[in-house]
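Of the protein chains in this complex, one is absent; all others appear in place.
On to subunit A.
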Amino acid sequence: MDDIEKLNETILQLRFENNQLQRFKQINQLLLNGLDAIMSSSHRSEVFARLFEVIREILPCDQILIAHYDEQQSTVIPVSSSDEGQHYSPLRYSDLTDVFEDTMNIFNVSLIPGWPQHLGNWLPEANSVLIHPVSTSQARYIWLVADRNIGAFTKQFEEIFVSFSAFVANTLSHFEQHRLMRERETLLEERQRIEKTMINQEKMAALGQLAAGVAHELNNPLGFINSNLSSLQDYLSDIHGFIKKSTQTSPQLQEEYKKREMDYILTDTDDLLDESLEGIRRASDIIANLKSFSHPDEKTCTKIDLNRVITQALSIVKTQAKTVVEISFTPSETAADVMVNANQLAQVFINIVTNAIQAISDRYGKISLAVQLQDKTVDCRITDNGSGIPETVMNKIFDPFFTTKMVGVGTGLGLSISKAIIEQYGGELRLESSNPQGTCFLVRLPRIND
């Protein structure tokens, strides 16, 4: 009989100890579900909403509220509530310091001397309220768990909730720190990009100065070489007439003329002069381009419809395209007014379209231009079905003197000059996409609205 008495007592003890272990099960379940809620939520309000569900599954209560303490304003305002749609007014923290400073398990709010009237507005039906402040690395919050029953929250409930809150605060702190690190990395990348752009701009400025200097220094010698060669060409024409008349009257001179192959020499001399003059013309073109690159702002700007500029540019460039490339243009429905120098801007479109024509020379090509009006900008996309720009050179195409064309075919200044011109007008020129099926450039200029 006494063994049975002992056994009964042991069963009751085990039941009691099992109850105590249930508390750990509850805490573990809360932590597990809480972590899952945080991990699967992308926004703060979503995190809190999920946490409310988790808490209510384990710890029954009527209402849960999370208020944020704004230290600068010294106010407390609910940022999330299990009662969606309810409006809460901010409260002054100084009126609630005693209530919000530490964990407070209120079993009957009517017994609290001077229970803050405003808290009653937040929790109108509550008799029991568990208040617990938590701090994350970035913010301070106050949890308010409420129930209409008196004495709803046991000490065990309080202990479980405090443990859970500490875990949530800790986890949120980790996430906040992780987010801050990500933001810091983004800022560092942005800084590196800006530094790189600044270096590039400095490099461009230096190059511009060099180009201007070279252009100025070469211009004079090229001028007199051109002038001299032109005079020499005139002289040679006279020499050519004189020799012809002389040989007709003297058989001896005729003999000598044939012996020295003067026919060939004179013809070749003409060719040599023509080639030299062509070389001078190309050198002059390069110098003119260098001047445009270094001083793109030398010309005056007027308000003009971009559609007209593009139409003019295409009329010039279509002569190169002949029948192998189909060029289409879709202007904007209304005038796309921009403040530019029309000739300079036309040069930009001629450069881009010429590049496109050259890129699709091995197939039947299509180039389309389309102007679209945005609120504050005018966008023109130039799209071709060429072979695309190799990825390895994409970040160099706007560099001066960079070219993939054969020597003598391109100077490598077209895109860099075009970019300088567009940026001078406060716009941007960028490669929007490029792949083996084609390339798209975007020209964006500030729109002039009447």
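Criterion: contacts are C-beta pairs under 8 Å (C-beta built on N, C-alpha and C of every residue); 3 or more make two chains touch, one makes a residue touch a chain; residues count from 1.
As a working rule, contacts and distances are computed from a predicted model.
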Of "Histidine kinase", "Peroxiredoxin", "RNA polymerase sigma factor" or "Ethanolamine ammonia-lyase large subunit", the UniProt protein name belonging to the chain not shown is "Histidine kinase"
Given that one chain is not shown, which residue among A:N33, A:S81, A:N105 or A:S165 touches it? A:N105
Give the residue, chosen from A:R15, A:K245 or A:K376, that touches the chain omitted from the document. A:R15
Options A:E5, A:D238 or A:E391, residue touching the unrepresented chain: A:E5
Against the chain that's been left off, what residues of subunit A make contact? List them. 1-2, 4-6, 8-9, 12-13, 15-17, 19-21, 23, 104-113, 115, 149-155, 157-159
